[in-house]
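Below you'll find the structure, written out as structure tokens, and then a few comments.
Apart from one protein chain that is not included, each protein chain of the complex appears where it belongs.
For clarity, chains are labelled A, B, C and D in written order, and residue numbers in each chain start from 1.
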Amino acid sequence: MSNGSNPYRSDRGNKDRSITNPHGVGEIPLRDSGKTSRVEGENPFLIGEKMTGGYAKNAPDILHECTIAVNPGEIAVIVGPNGAGKSTAMKAVFGMLDLREGRVLLDGEDISALSPQDRVAKGMGFVPQTNNIFTSLTVEENLEMGAFIRRDDISDTMAQVYDLFPILKEKRNQAAGELSGGQRQQVAVGRSLMTRPKVLMLDEPTAGVSPIVMDELFDRIIEVARTGLPVLMVEQNARQALGIADRGFVLVQGRNGHTGTGKELLADPEVRASFLGG
Amino acid sequence: MITVDDVHKHFGGFHAVDGATLEIVEGSITGLIGPNGAGKTTLFNVIAGVLEPTSGRVTMSGEDITGLPPHTLFHKGLLRTFQIAHEFRSMTCRENLMMVPGDQSGERLWNTWFGRRRIAEEERALRAKADEVLEFLTIEHLADQRADEVSGGQKKLLELGRTMMVGAKIVFLDEVGAGVNRTLLNTIGDAIIRLNKERNYTFVVIEHDMDFIDKLCDPVICMAEGKVLAQGSLAEIKANEQVIEAYLGTGLKNKAKAGVEA
Amino acid sequence: EEIKIGVLLGFTGPIESTVAHMGPAAHLAIKEVSDSGLLLDGSTVVGVNGDTTCIDSAAATAAAERLITSDGVKGIVGGDCSGVTGAVLNNVALPNGVVMISPSATSPALSHRNNEDNGLFFRTAPSDARQGVVMAEILMEEGIDEVAVTYTNNDYGKGLADSFQAAFEEIGGAVTMTAAHEDGKADYSAEVGALASAGGQRLVVAGYVDQGGAGIVRAALDTGAFDTFHFPDGMMSDALVENFGSEINGSTGQHPSPTAELVERFKEVAAASGGDWEPTTPFTPESYDAAALILLAMQAAGTSDPNVYKDHIMDVANAPGEPIQAGELAKALEILADGGDVDYVGGTGVELIEPGEAAGLYRQVLIKDGENTTVQFR
Amino acid sequence: MDILNALIVLANFVLVPAITYGSQLALGALGVTMIYGILRFSNFAHGDSMAMGTMVAILLTWLFQSMGISAGPLPTALLALPFAIAATIVFLLVTDRLVYRFYRRQKAKPIIFVMASLGVMFVYNGLVRFVLGPDDHRFTDGERFIISVRDFKALTGMSEGLAIRTTQGLTVITAVIVVAALFWFLGRTRTGKSMRAYSDNEDLALLSGINPERVVMYTWMIVAGLITIAGVLYGLDKSFKPFTYFQLLLPIFASAIVGGLGSPLGAIAGGFIIAFSEVTITYAWKRVLTYALPDDLAPSGLVQLLSTDYKFAVSFMILVIVLLFRPTGIFRGKSV
Partner (left out) sequence: MSETMKNTLLFAAVAGLIILTGFMQSWNSALFIINMGLISAIMALGVNLQWGFAGLFNVGVMGFVALGGLAVVLVSMPPVGDAWAAGGAQVLIGLVLGGATIAGGVVIYQKMAPGRARTLAMIATLGVGFFVYRFVFDAGVEAIEAVNPAGTGYLGGLGLPVLLAWPVGGLLAAGAAWFIGKTALGLRSDYLAIATLGIAEIVIAVLKNEDWLSRGVKNVAGLPRPVPNEIDLQQDPGFVARAEGLGIDPVIASSLYVKLGYAFLFLVVLVIVLWLAQRALHSPWGRMMRAIRDNEIAAEAMGKDVTARHLQVFILGSAICGMAGAMMTTLDGQLTPSSYQPLRFTFLVWVMVIVGGSGNNLGSVLGGFLIWFLWVQVEPIGHWLMSVMTYSLAEDNALRLHLLESAAHMRLLTMGLILLLVLRFSPRGLIPEK
């Protein structure tokens, strides 16, 4: 995925949009899936175990035996300095990285060889940090697309999402691109809920949103988690995030630095000093 | 230093900035807050010449700068960063910084052919300067890494670093803090204060992190729906009913709040 | 000895569809001679293709360079489009002293090159200057004194249109409008619209039947802009009546050819060869004749050296001597070998005039009941 | 003064041809715009793909004709069309499989796709000539006219006539149907929406469980349909010649861009703008004015703004002017 080492992705100056259309070009690699297998024993619902790997085949490793996990009903939060590998770890769990070592288990099944696409089919929902809505589609169409893999009647789920985010119901026929930042985040989360995922992964859902929206979002996330859906998220807004977290992972240079419940980490003076800004 | 006089910016029928009037005092660090979609970035873009206002006037030190292109404003000492990092992706981090200073003699074609000596000297100085900035931002190890291969937060640092390469008069920072680790953000805050004190830079800071605003900014301007909602010290703003309703909110309603306080 | 003859035509590019028939015609003459085994004490002849692309002088020059300096051809049938022909002649044929006989470069502009070509350049197609005059006369005699003209926008079309207009106006005719059309373009409504507006008793189409010319005629017929036309050589072929049949009844035309028998005869020769090319495509018999002339001249000179046989081309092409029809090359070779004299007639009734181009005997045609019928020869 | 005849002349020489040509361009431009919007590159192989599709249709038409199958008053080629579309789909999908898919998996930049399409263009170019040769082919049969000039005159007693060819009528009707179907498909169906979603944001589409390969496949299928229809209609109306199809690329692109690349509506508008500008700007108004104006005002000259030599140049001028005032095309294409 690295632009430097993949020659096909070298960024030639193709600014001329009468020739190419860079709008909405994807990053997620397309590949064929391998086999999955059942794993015996007690394991968390979703776990990325001892993951080691980097962005390209012979690029340096970014993650080093990094483990992150979440269980139903829990909120797990990943924090750490910039460049620690938080986003990378999320991507690794979602199969957007070739892991050299380690594995990813979902509900007792080893899914390390699955393509991101098939992980979606397995019930993993992911909200990327940016570009997380279809700007040219209406809010309702966005939600419909969220439920794309479902063949059953989606009107109930849609109603639930509208209950959760009433503002979306008002704006259902508006192009999502016309919404404000916070509203977009709500669409994004709502979209991922439409999938009826088994687990929800959020990458910095609150970056750049105003305090009031942030509170709102955190509230919703807690509500969602209460319904039994495990939530795994990356947050820079660490203090608030750890405040609601059942599990916290502090990553440092691609390694697990500290792990514990949200409260434990908040209480740890070292963590406070070096990652939470005192 | 900068006055914004009844500026409007419409996108089609949508009024992103709807009659904003404000003044930025020389030597201050002004905070600009407001809900998402309030028009803060748009206002920045109008001031910095990226967007032409639908109507209204912007002046800088008494001079009308409405509609001047960004590169002219740069040479007048007006710099800005971007909310979404705009790194030069195929260049190394160091090059990202070295390209910033204007008036490099090596940027004239003629000199590239017949003025090699002078260019070499200038380059040495630029390089030293760039390394200094990288070190300050704690990313000196990334000097030779391509800019599109660093993490989101690191890109933001680079963004800030560029404004440190030249002597500016006024710097507009658009959410430098979003996605930056809090500990590092503190360091950045210190740097901003230092630049403000030592070099007398004027700053305008858009930020959603109230702690950060608290630490740096006085006065604070709050925008909503394209208009200036309130203006004053942070304490005043925080007490303003309208601001609370539109922007700050009253905190988390349930468990989260409890968690924070614990 | 194995003698090589270059066939330098635009096998790819804008006139590729015409060349698809010209090439085989040239090869037919070459094969005929080679198979006879009579040329220069049993020499064999092979034709080597070179692609001019019709438009890219550099590619054409490179191809010619390869034919002459690498394959060592002793003569070239070609080129096709006047532009590349001029470039090849100047840059390659002339410096290396190789004979070129072009079957299709009819532009009057090439004529003046004959003065400085060391006698190396000939063409089996008459210069357009002559055709313009013939055309003007035919129309006038038909009682037509006001026409609109459209020409294919190249030196052939332009040259023909110019010379026609001059000749026509001289004898009292009027041209209501002259509009160029580009070959190979998507749509000709604009041209037809403008021509229709200008009006005229007849539309003169100085184009190619397998190119834009057909498109123009089609559109003009369908919109009722014109219902009779006048067709110069580029348009005159079986494809024309095949395409338009009786729709163009009453139209006239002319093409370089002395007698109807020649046309028929060439068709037979082509059919006998078993090729699937169309012998009535414009410039196809000319291509056959060009190749034949080169080979006959060699025989007459007793050598394949271009600098020698170039002086015999006029001799074999013109009277006196035994007339040689298409398909009779073996007979001609024999006569020449015996020291006799031939007057090559070939597919187009070749008659070369100074400086080395076809005299331009024209067959005047009237389209009647969807057939093209001969009115007379000029 | 005779307004009616003036109008007939105008319709016969300007409106009908321009509408037909416009529909042909619009269909071509729709394909270009679909590829641009969903696969994100300008497909330089478009003209030659059209030739490819038409070639198949021609071969099948010949087959049908030799078997004695015909469509009555309509061209036999219409019967061949569905099969030709199927074959073209296969062609395009194979090409995609051999060429583009690799780059898609590599997440290659759009410009690489553009260059690859240039390569594909060359290859198709050669292939078509390999199979069918460079010759001109007419493959239309059936009734030639819906109404011919003679019939029209007889019918109305006017001094000017109006002709509408069967192929012209077909072209316009088919274009309308195809466009309507396409809009319905994109706006209303699940697959259509997923294609729009993919065009909007690839990654997110994938995260929503939309299979990118399927979207790509559908796109090629629709494009195959569009180009084959456009190519066959064009070939029926004019004639088939590989080189001309290559040359069609330019006006088709111009149409797509004027209309706003990525916008289907724009592609249609663009097609008509280019067609009308080619025909009208260089039109000699003499005949129309002679009818329309009182006798003593009748023009003696041709009243032609520019000679037809410049018709292509003029349409480009118009294009540039449109872009000056509407930089993203008339219907605001995908460029932001």
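Heads up, the rule we're going with is that contacts are C-beta pairs under 8 Å (C-beta built on N, C-alpha and C of every residue); 3 or more make two chains touch, one makes a residue touch a chain.
The shown structure was predicted, so the numbers you read here are calculated from the model rather than taken from an experiment.
Across C:Ser36, C:Asn96, C:Asn318 or C:Thr374, the single residue that touches the chain missing here is C:Asn96. For the options C:Glu32, C:Asp80 or C:Asp155, the residue in contact with the chain missing from this view is C:Asp155. When the omitted chain is restored, the residue from B:His8, B:Arg57 or B:Arg89 that touches it is B:Arg89.
Within the whole complex, the absent chain has one touching residue among D:Leu15, D:Leu78 or D:Val99, and that is D:Val99. Mapped onto chain B, the footprint of the missing chain covers residues 48, 50, 69-71, 74-75, 79-80, 82, 86-91, 95-96, 98-100, 102, 104, 106-109, 111-113, 119, 122-123, 162. Touch with the hidden chain on the side of chain D covers residues 44, 99, 102-103, 108, 112, 115-116, 118-127, 129-130, 133-134, 246, 250, 253-254, 257, 307, 309-310, 312-313, 316-317, 319-320, 323-324, 327-328, 335. Within the entire complex, the positions of chain C that touch the omitted partner chain are 11-14, 16, 20, 24, 49-51, 53, 55-59, 61-63, 65-66, 68-71, 81-84, 86-87, 90-92, 94-97, 107-109, 111-113, 118, 129, 153-155, 157-159, 162-163, 166, 180, 274.
In this text, only the chains that are shown with their structure count from here on.
Nearest to the overall CA centre, using the mean of each chain's CA atoms, is chain D.
With centres taken as mean Cα positions, chain C sits 74 Å from chain B. Annotation: 44 Å between the Cα-based centres of chain A and chain D. Looking at chain A, residues 10-11 sit in touch with two or more other chains. In chain B, no residue reaches two or more other chains under the touch definition.
Chain contacts here run in a simple line, from one end chain through to the other with no loop closing. Contact between chains, per the stated criterion, is found for A-B, A-D, C-D. Contacts from chain A toward chain D in the complex involve residues 1, 6, 8-12, 14, 17-31, 116-117, 120-121, 125-126, 128, 131-137, 141, 144-146, 148-149, 191-192, 195.
By the touch criterion stated above, chain A contacts chain B in their complex at residues 2-4, 10-11, 55, 80-84, 87, 129-130, 178-183, 204, 207-216, 218-219, 222, 236-240, 242-244, 262-263, 266, 273-278.
Only residues 9, 12-14, 16-18, 21, 24-25, 129, 133-136, 138, 145, 148-150, 161, 163, 165, 234, 238-239, 241, 243-244, 247-248, 251, 275, 278-279, 282-288, 302, 304, 307-309, 311-312 of chain D touch chain C when the two sit together in their complex.
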